[in-house]
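Then we have subunit A:
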Amino acid sequence: MSFSVEHVTKRYGGVTAVDDVSFQIGKGEFVGLIGPNGSGKTTLLDGLGGYIRKDAGRVALGGHDLSKAPPYELAKRGVGRTFQVPRVFDNMTVVENLYCVPAARSSEPKEKRVEDTMEMVRLASVAHEIAKNLSGGQKKLLELARVVMLNPTIVLMDEPFSGVDPAMLESLLGLMREMNKEGRTFLIVEHNIAVITKNCGRVICLDEGKVIADGSPGDIRNDPRVIEAYLGT
Partner candidate 1 sequence: MRAGARSRWSFGPHVSEKTGAFNAYIRSQTIGVSLQDSEGPRKKSPEELAAEQKATSEISGPLTEFLNKKVTRREAISTVGKIAVGVVVVAAAGAGAAYYLTRPTGPTVAEVVIGCPFPLSGGSSGLGQDSQAMAQIFQDQWNANGGFKGLGGAPLRLIFIDNETDPNVGRTVADTLVNTDKVSAVQNGFLSGLALTESEETEKAGVPMVTGSSSNPSLTTRGFTHFYRLWIGDDKLALKQFQYLKDELLKNNPGTTVKNIAILNDDTLFGTGAGKFYAASNNDPTYGGYNIVSNITFHGPATDVTSQVLQLKSAQPDVLFTAMSFVADAVLFQKAFKQYNLDFATMFSSAGHLNPPYQQLGSDAYFPISRLPWSPDLLVTKPWEQKWQGLFKAKTGKDMYSYPCDTYSCLNTICDAVNRAKSNDPAKINTALQSTNLGPDDVMEGYDGVQFSSTGDNTKAKTLFVQLLSDNVWHTVGPSPVAAYKAVFPQPTWADRAAGKIPSPVKV
Partner candidate 2 sequence: MAIEPTALIQSILAGVFVGAIYSLVSAGLTLIWGTMRIVNFAHGALMMLGMYMAYWTWYFLGLDPLLSALVIFPTFFALGYAIDKFLLRRIIQASSVAQLLITFGLTLFIQNVVLYFWRSDIRLVTTSYSSLYWHAGGLVFDAPHVIAFFAAILCGIGLHLFLTRSSIGLAIRATAQDREAAQTVGIETKRIFGMTFGLGTALAAVAGAIITSYYPVNPDSGNQFLFLAFVVVVLGSLGNYLGALVGGLIIGVVQSTTGYVYLAQAELPLAFVVFLAILIFMPEGLFGKRLRR
């Protein structure tokens, strides 16, 4: 199930936030998406996730055209998504946050899936806590757990590690690696280059809405255009 992005473009007035972006991600890849502030990373993710109308371009998963699909349709097709600031359902308990996910993509009973997921993300101790009382890191875990409930093919994550303390970062990364091992694809937006180069097999770099580099972490680190984009001239 490869995820293909072709010529995606998004303009805001005079600003072209995402400018003719194309790439393909194969099944099971763990891809980092980097770029300086305002380079269009969040906009691209929103475009892929169906939150904003793209001005041009095509998005497909395993051959299914998802260019015009609304977010819930994408979710049902196996595209998971987390946000820069986690958006858990504040007034619901941790368990309720998982239960409310429609069981469209799994034959297992929901109870079991919720139980397994709670186990996997190690939130069992706060299972009946109201979500708004969780720590920032726990909220990120919970948001990812909701994605797990979707049984996703690909997960789009916007800055999953920002504001997460080192211990929590390890459990979050552990969970992501575990999911990745199950064959789930990841596309992660991240500022922390160290984390990206250490964990991603491939890195895509955006600048002013354009893809300026796409390759292994080693290549990216040495790419003069990337260095220029980050350090300026």
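Here is the rule we go by: contacts are C-beta pairs under 8 Å (C-beta built on N, C-alpha and C of every residue); 3 or more make two chains touch, one makes a residue touch a chain; residues count from 1.
How were these candidates chosen? In short, all candidates are chains of the complex that A comes from, given by their letters.
Every value quoted in this text rests on a predicted model; they were computed, and no experiment measured them.
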item	value
Candidate touching subunit A in this complex, from 1 or 2	2
Residues of subunit A touching candidate 2 in the complex	49, 51, 70-72, 75-76, 80-81, 83, 87-92, 96-97, 99-104, 110, 146-147, 149-150
